[in-house]
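Apart from one protein chain that is not included, each protein chain of the complex appears where it belongs.
A, B and C are the chain letters, set down in written order, and residue numbers restart from 1 in every chain.
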Amino acid sequence: MDGDHVLLYLDQRRTFLVKVEAGKTFHTHKGFIKFDDIIRKEYGSTVLSSTGVRFTVLRPLLRDYIMKAVRRTQITYPKDIALIIIFSGIGPGSQVAEAGTGTGALTTALAHFVRPNGRVYSYEVRGEFLETAEKNLKRAGLMEYVELKNKDITAGIDETGLDAVILDMATPWLVVPHAYKALKPCGTLVSFSPTIDQTVKTVEALKENGFIDIETVECLMRGMQIERGKTRPQTLMTAHTGYITSARKALEPVSEKEA
Amino acid sequence: MDGDHVLLYLDQRRTFLVKVEAGKTFHTHKGFIKFDDIIRKEYGSTVLSSTGVRFTVLRPLLRDYIMKAVRRTQITYPKDIALIIIFSGIGPGSQVAEAGTGTGALTTALAHFVRPNGRVYSYEVRGEFLETAEKNLKRAGLMEYVELKNKDITAGIDETGLDAVILDMATPWLVVPHAYKALKPCGTLVSFSPTIDQTVKTVEALKENGFIDIETVECLMRGMQIERGKTRPQTLMTAHTGYITSARKALEPVSEKEA
Amino acid sequence: MDGDHVLLYLDQRRTFLVKVEAGKTFHTHKGFIKFDDIIRKEYGSTVLSSTGVRFTVLRPLLRDYIMKAVRRTQITYPKDIALIIIFSGIGPGSQVAEAGTGTGALTTALAHFVRPNGRVYSYEVRGEFLETAEKNLKRAGLMEYVELKNKDITAGIDETGLDAVILDMATPWLVVPHAYKALKPCGTLVSFSPTIDQTVKTVEALKENGFIDIETVECLMRGMQIERGKTRPQTLMTAHTGYITSARKALEPVSEKEA
Partner (left out) sequence: MDGDHVLLYLDQRRTFLVKVEAGKTFHTHKGFIKFDDIIRKEYGSTVLSSTGVRFTVLRPLLRDYIMKAVRRTQITYPKDIALIIIFSGIGPGSQVAEAGTGTGALTTALAHFVRPNGRVYSYEVRGEFLETAEKNLKRAGLMEYVELKNKDITAGIDETGLDAVILDMATPWLVVPHAYKALKPCGTLVSFSPTIDQTVKTVEALKENGFIDIETVECLMRGMQIERGKTRPQTLMTAHTGYITSARKALEPVSEKEA
């Protein structure tokens, strides 16, 4: 386990994604943990901190990498990432362009699912993010499936024949004509935007640029407190992250009215 | 394109997943379509029916196979499938057991994402479903990644060292002890249930059988009508499909209270 | 009970608001009911139809009059009416202007709550609706608290010193300046609109016309199927009726920024 990343799990609100290094320690508010105590263990085992608090040593899942990658920029929640993946139709082998990279949370998910023979071309105009994104992708072991590009995607997409273009950026509508050229026929565009106004502009651009099957949804996820005799939804929830718009490239678009 | 499945798209509510066969025709309420007219075309092109109505010929996406596979049994919506995939942590190469197969909608999604070197072991006690599921999986070109098993998963899971066990069945709590044995350490269990009572029983079984990080959510997806000056959410929505419970296998479980 | 309106209750989806008239009958798809059989009964009793089906004879509640008044125009659901009442701050004795009257569903609720010494001034530019509204208000026994006005409220409000102005109409923003004049200081304006764009225009007009404490909400109501062992939310729900915006009249408005 030496050199691997593990998720130290105290409870659902307190988890730590750390790299195990022989001879070193990890400090928490519940005392420190010696990595040498972990290296000898199997995944799923527990370890005691210096103050006697028990942590479970978990192998990180995709969603752990996603949640821990989120920092400094607007959060794309796992629920939204999940829907973006499904709406895009991608899977192992897909060629995908994405913008903006941000801290690489969505990039991580895309790379995870296009493995082993697909590729993610991730555009980010703000150079300072790319270093963080690269660190997060390397931590998840997914950097080899990604090409990080310090470029403005509103100026054009270098690739062609893409399966999907995924947008989580301020002005997705400016990318729509470029996406049409970059996509193979029937390729998908999926865009995530927090505001109504961004969504309206994006849908208009899609209609004007040869896309069909245009659909916008929002998704509300609510946690449940499950306990016999006391079961109830949780008290607080995220009320909004963003609207997800998806569409497919047609070659000879028909107006919905003609149909 | 001869021999391939295509999605004939009229509008969002009227799409047809059909196999293109030279010399044959497909009949719709808008007239018939000659497959010979399609074979010569590129994906994304349009074709006229015998009554002059224009259809777009799309390459089917995963969600098309999912939606068209749904029949006769309770619907697992793409949104729920998307969340199940993310919560399970699976991806290319994963070894997954699933029950019940039903018509194979969730199986199709699992197979799609574990390609090319993973495998789905899908249990179904009702033999009559397996033929339909096989047909749907073959149509999606994913049968080679799936082993359909006409067995009662509440009696045991044959496989071991699994990455995930996915349950969409009436009595998931009866499978929990078997899933613990079948999973590798840190492996995940994800269960989808329509009722509160099933969910309570499943969470109790998970707590009693060595699982941690147990979480239950529900997801509400709402469509939006996006049109400048008239934008608003849609009038009707699905109010409920089911609760999704996820958990991870620990080796030396701690009570949440000890932590 | 002769001459009164009663609610004949078969089950939750099949109820009939009818006027009891001695010697007459009421025909349903389950046979006819002789009113003479009802007149002798107490409220809450049951009566048999000619085909032996049992109906319960209920005294109508406010929400029965609301639901049965809804016809031909867009529905304002009881949940929205409830919130409009609470946000408006009205109660017995309040002086309220409302537009448009429509079939009188919201008018009925307003009249119900301002009794016995308040008054509702209800504006409707489409004369054909006023007859229906009057019929519905009379049936609910509330006409004496209402003044129906066949006038365009966007041209002005006749009354002054009002406690509240309630708007459920296509262009509420055009009424905002008139409402400011018609309201007493601290009086409230509550507006109900289906689209985002109407809501944005209304909020802008409120900010520009001396209103403070401006707030917009939407309300999702979901039915539950409650049955031991099978409890779950209902399958379908209304995804959207409209956005409710409320505000209060200030005399010397401060910009929120100054504060």
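FYI, contacts are C-beta pairs under 8 Å (C-beta built on N, C-alpha and C of every residue); 3 or more make two chains touch, one makes a residue touch a chain.
Computed from a prediction, not measured in an experiment: that's the story for all the values here.
The missing chain, though absent from the view, touches A, C when the full complex is examined.
Within the set C:Ile81, C:Leu162, C:Val176 or C:Leu189, the residue that contacts the chain not displayed is C:Ile81. Residue-wise, the contact with the chain that is not shown comes from C:Cys219, picked out of C:Ile39, C:Val125, C:Leu174 or C:Cys219.
Listed by residue number, the positions of chain C touching the unshown chain are 9-12, 42-46, 53-54, 56, 58-59, 61-63, 78-79, 81-83, 85-87, 89, 91-93, 109, 112-113, 115-117, 184-186, 188, 196, 199-200, 203-204, 212-213, 215-224, 226-228, 231, 233, 243, 245, 248-254, 256, 258-259.
Interface residues of chain A with the unshown chain, by the touch rule above, are 194-197, 218, 222-223, 228-240.
In this text, only the chains that are shown with their structure count from here on.
Steps from chain A to chain C, taking the shortest chain of touch contacts, total 2. A turn of 180° superposes the CA atoms of chain B on those of chain C, with the angle given to the nearest 5. Shared residue numbers account for over half of those found at the interface formed by chain A and chain B, and the copies are therefore classed as meeting with the same residues.
Remark: chain A and chain B have CA centroids separated by 20 Å (rounded to whole angstrom). Residues of chain A found to touch two or more other chains are 196.
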